[in-house]
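A single protein chain has been removed from this complex, and every other one stays in its place.
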Amino acid sequence: MHRSQPPDLSIDTLGPCRIPSPIAHLLEAVRTGEHYVDERDRVLLDDTLEGISARGVAPQDLPGMEPCGPRRQIFFDPAKTRAAIVTCGGLCPGLNDVIAGLVRSLTYHYKVRRVVGIRNGYQGFVPEYGHDVVDLTPETVRDIAVEGGTVLGTSRGHQDPEKIVDCLERLHVNVLFVVGGDGSMRGAMEIARVCRERGLFIGVVGVPKTIDNDIPYIDQSFGFQTAFSHASDAIRAATVEAKSTANGIGMVKLMGRHSGFIACYAALARSDADVVLIPEVPFALDGEGGLLAHVRRRVAERGHAVVVVAEGAGQELLGDHGDHQDGDRDASGNARLHDIGPYLRRRIADHFSDAGIETSIRYIDPSYAIRSVPANPYDSVYCVRLSQAAVHAAMSGRTGMVVGRYRRRFVHIPMTVAVSRRNQVDPHGDLWMAVLESTGQPARFR
Amino acid sequence: MHRSQPPDLSIDTLGPCRIPSPIAHLLEAVRTGEHYVDERDRVLLDDTLEGISARGVAPQDLPGMEPCGPRRQIFFDPAKTRAAIVTCGGLCPGLNDVIAGLVRSLTYHYKVRRVVGIRNGYQGFVPEYGHDVVDLTPETVRDIAVEGGTVLGTSRGHQDPEKIVDCLERLHVNVLFVVGGDGSMRGAMEIARVCRERGLFIGVVGVPKTIDNDIPYIDQSFGFQTAFSHASDAIRAATVEAKSTANGIGMVKLMGRHSGFIACYAALARSDADVVLIPEVPFALDGEGGLLAHVRRRVAERGHAVVVVAEGAGQELLGDHGDHQDGDRDASGNARLHDIGPYLRRRIADHFSDAGIETSIRYIDPSYAIRSVPANPYDSVYCVRLSQAAVHAAMSGRTGMVVGRYRRRFVHIPMTVAVSRRNQVDPHGDLWMAVLESTGQPARFR
Amino acid sequence: MHRSQPPDLSIDTLGPCRIPSPIAHLLEAVRTGEHYVDERDRVLLDDTLEGISARGVAPQDLPGMEPCGPRRQIFFDPAKTRAAIVTCGGLCPGLNDVIAGLVRSLTYHYKVRRVVGIRNGYQGFVPEYGHDVVDLTPETVRDIAVEGGTVLGTSRGHQDPEKIVDCLERLHVNVLFVVGGDGSMRGAMEIARVCRERGLFIGVVGVPKTIDNDIPYIDQSFGFQTAFSHASDAIRAATVEAKSTANGIGMVKLMGRHSGFIACYAALARSDADVVLIPEVPFALDGEGGLLAHVRRRVAERGHAVVVVAEGAGQELLGDHGDHQDGDRDASGNARLHDIGPYLRRRIADHFSDAGIETSIRYIDPSYAIRSVPANPYDSVYCVRLSQAAVHAAMSGRTGMVVGRYRRRFVHIPMTVAVSRRNQVDPHGDLWMAVLESTGQPARFR
Partner (left out) sequence: MHRSQPPDLSIDTLGPCRIPSPIAHLLEAVRTGEHYVDERDRVLLDDTLEGISARGVAPQDLPGMEPCGPRRQIFFDPAKTRAAIVTCGGLCPGLNDVIAGLVRSLTYHYKVRRVVGIRNGYQGFVPEYGHDVVDLTPETVRDIAVEGGTVLGTSRGHQDPEKIVDCLERLHVNVLFVVGGDGSMRGAMEIARVCRERGLFIGVVGVPKTIDNDIPYIDQSFGFQTAFSHASDAIRAATVEAKSTANGIGMVKLMGRHSGFIACYAALARSDADVVLIPEVPFALDGEGGLLAHVRRRVAERGHAVVVVAEGAGQELLGDHGDHQDGDRDASGNARLHDIGPYLRRRIADHFSDAGIETSIRYIDPSYAIRSVPANPYDSVYCVRLSQAAVHAAMSGRTGMVVGRYRRRFVHIPMTVAVSRRNQVDPHGDLWMAVLESTGQPARFR
C-alpha cells in the first residue's frame, strides 16, 4: 500500500487537549438549529485493513483523532470572551483568509464582541517593540483576502512566553489563535504551558501554516495548492526558455526545505519536467547513473531539458561545495541550508562545457513571488473551514492543539503531535511513483 | 459526526472486478524498481469509530475498497495490448489531461504500442456516424491540456453496446477507457457485459466525470476545483454589480442538477453571497421565513444582496410556474429541469416591486464558459494520477470499475457502486454548516 | 489611407473650454520642478499629408486640440479648492482606478484638502434619494482598484441640473469630475451651463467612459482593453464547445451597441472566429452569399464554426422578428435594441435543421461578467494618466471638456465634440480589413 504519510503514533498522544478547569458544567451552546459533533467520536488514524489488523485491538481502542466542529456544550461564555489573533513566520497564501474567517466565525456565529489582532507576530506581544494591537471586525476584514500577505504583519523568531502571557492578561484575552509554522507552534505550546502554570483559563489554538506542506497528519496545508500552482508557472517559463535555444536547459528552484511536495505537485501539473529532485531522495551527480549524465542524455534526445529542484534537495552533496549562507539558523531557528540551486547550475554548466556541448541555462527562483500571492479559491474555502473549526475548538475549551484536515475530515491534532515530525514525500509512495512515471527519470540517480 | 458522504454499502458490492478468465498465471510486471500494491489490501469504507463499532465485525470483515496502483502481476502482455479511449457527455475541465495521462502512462510505463482515440463519444464506435479513429501518441497529446474541451470530441446519448463491441473487436482493442458521467458508465457496464457474454478478454475501465461532483465515494471529481474557482468569479462579478447600484441584487445560477457542491464551494470561496440555494435543501419563497423576505431584509441592511442558486434547486416550487424546457429528458437521458433561474429572478423582482422598492437585478449564468476552461494545476495533477491509476487497473485485468480518490486514497470502485446513487451535500454535514456560517442565512427558508 | 476614425470637425469647435471669469491674473502653480505645457500648443487633428494638404491653410491654422498636462498658471487656489467626483452609467473596468487617481493627484500634487464622492451617480446630488456623500482621501482609496465596479456606486438616467448645482453650491465644490458615458456628458454640459448662468466659478471636467470604445477622437476608452481581453476568453470557450461535438457551433454575443470594436479586437486576439458581425456592416442571412450559407459551409469544411456578434449588429434584420425588449429607451435614454443573439441562434438552428444537419449550438453572453472585472495593468496605467490630466485641466480653469488620448497624446476635448458622434469601426479601415483577413469571411454577406 502506497502511503504518502504512514501514521505511527500511539493512541495516547491523540487524546483531547482541554483547558484544565474545575468548572463542572459547560455552557449550552447558542441554539442555532445546527448539528453538533459527538464528543466521543474519533477519526481513525489508520483506515487500511492492513493497519487495523496489525494492531489486534478492538475497534474502540484504535487510535483516532477528534473530529472538528461545533460542540453542544462550550467552555467560554461568548458575551464575555475576548479573542486575539497572531500570524507568525514567513508569508503563505491564505493568511488573510484565515484572519477574516476567524473574525467572522467569532462574530457572526458566537457573537463574540472583541477580537484583537497582534501586530508583526510574537513581537507584537512584547512592549519593547512598540507595536499596537488592532481591533478586528467583520467590516475591517471584509476585503483583506483579495491581497496576499497578512494584514497583521509577521515576524520570525522566538519571544519570551512569560511576556506574551503578561500581554494576554493585560488584554483580557481568553482565546488566542496562532497562525504559524513549526517554530511558532512550539512557541504556542510554551504559551499554553505558562497559562497552565499561572492557572489562567486561556485557550491556545493553532492554525498550522507551512507552504511546504510538511505538517504530519494534515492532507494539505493551506496555501499549498496556490503555491504549487504558481510554481508550475515557473516550470512552464523554464520550459519555454529551454526549448527556445539549441540544447537549452531550464532550472527551477522551488520551496521545500525538508519536503518535496511543491516540487512533485508542480511537476505533475505540467508534463514538462525531465527531472525532479527532492530532499527525501538523495541523488548522485557523477557517473553514468548520475544526474548530470541523465540531463545530457535528455538534451541529446529532446534538444532541451528541464530540472526542478526543491531547495532542500541534495544537501548531502554540499559539504564544502555549496554556496554558503552566513550563520547556521535563521531567526525562527530553522537550519540554514546550503543553496543547492547555484551549485547545481554550475555543475551542469561545467558538465556540458567539459563534454564540449554549447548550452544555455535559465535559472528561475520564484520563491518570494509565490509566498505573497492571494489564496486561490480552493485555498480560500479551506482557510474558511479551518478557521471555523479553530473557533469551535477554542470556544469548546480546547488548548494546545491545532486544526487540520486528515483524510478529508477536519480534526483536532495535539500540538505535540503536529510538531513531532515532518510530513515528507514517501519515496515508496504513489505520489513519488506518479512523478517517476511522469518524468521518466530513474528511481534513483546513483 | 458531520459527513458529507456517509457510506452505506455492504462489503459484497466492493469486491474486485476482474476479467473472468481461465488464465492461471498472470504475467510478471515489467521490473522498474517501483513498489507494488498488495492485492489483498483494502481501504476501509468507514473510518470513524462510530461506524466501525456499529458493525461489530472483525476488522478484516469491514467493507473496504481496493487501493489503486501497479500490481506485481498483470493480465495483459503490454507488447500485444491495444488500448482505446473515449470521452462522453458534457465538457468538463481536465478531459485532455486525462487523455494525455492515459497515453503517457500506457506508452512510457507499460510500453503499450498502440492507443487509439474514439471520436465524438460512443458515436465514434458506430459506423453509421462515419467518424474516424485517431492514433494517440505522447507526441500528439503533448500540448493538448493547454486548451479545455476534449481533442477527441464528445457526444451525448446511448449507443448500441453490441455495435460498440463489434467495433472493439474490429480494432483489436484489449482495454477500453471510458471517460464520462453517470449515463456513460451505465453504457460502459453494458459494454463490459457484452464482452463477457461474447467471452472476450476486454477490460472496460472508467474515469468518472461530473462537473457537479456528484459521484459517490469520490472525494472530488476531476475538474471540480477548476469549475468552482471560475464559478466564484461569477459571484464576484454579481457582487460588484449588486454593490454598484442602490438596492442592487446579483443572482448567479451555477451548475448542480442534483448536488449543490459547486454552489457551496464557490460561495465559501468568496464572503459575498447572502444566500445559497441547493437541490438538497428545499426552500419556501413566501412568508416572513421565506427567501424573498430574507433577501429584502438583507438589501435593507446592507444596501445590496447576492443570491447563488444551483440549477437543480427549488424544483419543487416549479410545478407549473417554471420556465419550461421542451421534452423531459436530454439525449443522455438526464431529466430536463425547469429553469429555476429566470423564475427566481422574476419572483424577486415582483417582490421588490410589490414592496415599492426600486431595485436592479443582474443575472449571471456562467455555465458554458466554465465547462470549457482548461484544468487548473490541481486538477491537472489529479487527472494525471487518476489516469495512471486507470492504466494500472486495466493492465492488471480489472473491468467494470472506475478509479477515484476516496479519503485521499486512490481506489477501485465497481461501476455498479459508482452509479448506485449520487453524492450530495449533507444538509447536516459540515460543508453545509460552513455555508450557513458564511452567509448567515437560516438553516431553512420556510 | 485606412483610418478607423477620420476627423471631420472645423477648428472652431476645438478651442479651449475655460471658466468664464473676470479674473485677470491666474495663480502661479506650485513649483515642483516639473515642466509645464505651453498654453499655445496644439495637437493636429489630422496628421496625414493628404489631410493637411487638402485644407490648404497655413499650419498654424490647422485644427488642433490642446495637449493635457500641468499649466504654469492655474485658476484655483488649491488650499481653498473643494473637489467632487461622481460616477454615472453602467460599470466599466477602471472606474475605481480613475477615482483613486483623481484623489491622489488632487491631494499629493496640488495639496487639495477636501475631495468628496457623490454616491450612486447623479442621484447622489438630489436630496430626495437620501444618499450621503463620502470623504475621499488617499487612505480610503488605497486598495479600491483591486476590485471592479465603483466604490461610489452609480445610476442611470437624467437628473435636474438645477438641483445638482444647488448641491454643488451647498457643498462648496469648485471642481466637479464626472466619470460617465455619452448621456452623462450631456448632463455634465447642462451642469456647466447652469453654473455659467448662475455666475459660479465651478469647473466641470469629464473622464469619458464607454466600454464600447465609441467616443470620437479617443484612441481607446479606459477599460476597453480589459473588456476585449475577457471577451476573447468567451470566444475561446465557445470555440472549445464548438469543436467538442460533431458540427458544433459556438456563438458569442459581445457588447457593442453602435460600434463593433470589442467584437473586432476580441476576434483578432484569437484565431478562432469564423465570422464577426458588427453594427457598422449590415449583413444578409439568406441566399448563397448570406451568413447562414457561409456558416454551413464552414461547418462542412472544418467540422465546427464560431460566430461572434456585437449586440448592435443586424438591427436592420429585426423589424418584427427580434426578441423584443419592453420599452424603447432605458433610464439613460439609450435606445433599446432588439436582441440579435437569440434571433440569430434560432435562425442558424433552423437553417441547419432544414438542411438536415444535426448540430449543437452553444451560446455565450458574457456581458455582465466583463463589465465588473478590475482593470488590467494597461488600463490601470491609462486611468491614472487620464485622472492626472483631468486634475491638471480642472485646476487650470477648464470646464465643459473631457480628457482623452488622441494618437497617443493626452488632449482636451470639448464636451460638445465628445458627444457629437460615435466612434465606429470604419468598414474601409485597417481594423476591419485585419478582421476579414483573420476570419476569412467575405467583405459583405449579401
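Annotations for the structure displayed:
We call the chains A, B and C, going by the order they appear; numbering starts again at 1 in every chain.
The criterion applied here is as follows: a contact is a pair of C-beta atoms (placed from the backbone, for glycine too) under 8 Å apart; a residue touches a chain by one contact, two chains touch by 3 or more.
Everything numeric in this text was worked out from a predicted model, so none of it was measured.
Seen in the complete assembly, the chain not on display touches A, B, C.
Checked against the full complex, the candidates C:159, C:232 or C:423 give a single residue touching the omitted chain, namely C:232. Residue-wise, the contact with the chain that is not shown comes from C:268, picked out of C:115, C:168 or C:268. The chain that is not drawn here is touched, among residues B:143, B:169, B:286 or B:316, by B:143.
Although one chain is not drawn, the whole complex shows that of A:147, A:339 or A:426 it is A:147 that touches it. Among A:366, A:414 or A:429, only A:366 touches the chain left out of the display. For chain C, the residues touching the chain absent from view are 1-2, 32-35, 37-38, 40-44, 47-50, 52-53, 59-60, 62, 64, 67-70, 100, 104-105, 108-109, 142, 145, 219, 225, 228-229, 232, 265-266, 268-271, 376-378, 380-381, 384-385, 388, 407-410, 428, 430, 433-434, 436-438, 440, 442-444.
Seen across the whole complex, the unshown chain contacts chain B at 143, 146-147.
Residues of chain A that touch the chain left out of view are 91, 120, 123, 129, 131, 147-150, 153-155, 233-234, 236-238, 240-241, 243-246, 362-364, 366, 368-369, 371-373.
Definition applied: only the chains that are shown with their structure count from here on.
With each centre defined as the average position of its C-alpha atoms, the distance from chain A to chain B rounds to 29 Å. Remark: chain B and chain C have CA centroids separated by 42 Å (rounded to whole angstrom).
Chain geometry summary: the mean Cα position of chain A and that of chain C are 46 Å apart. Within chain A, no positions touching two or more other chains are listed.
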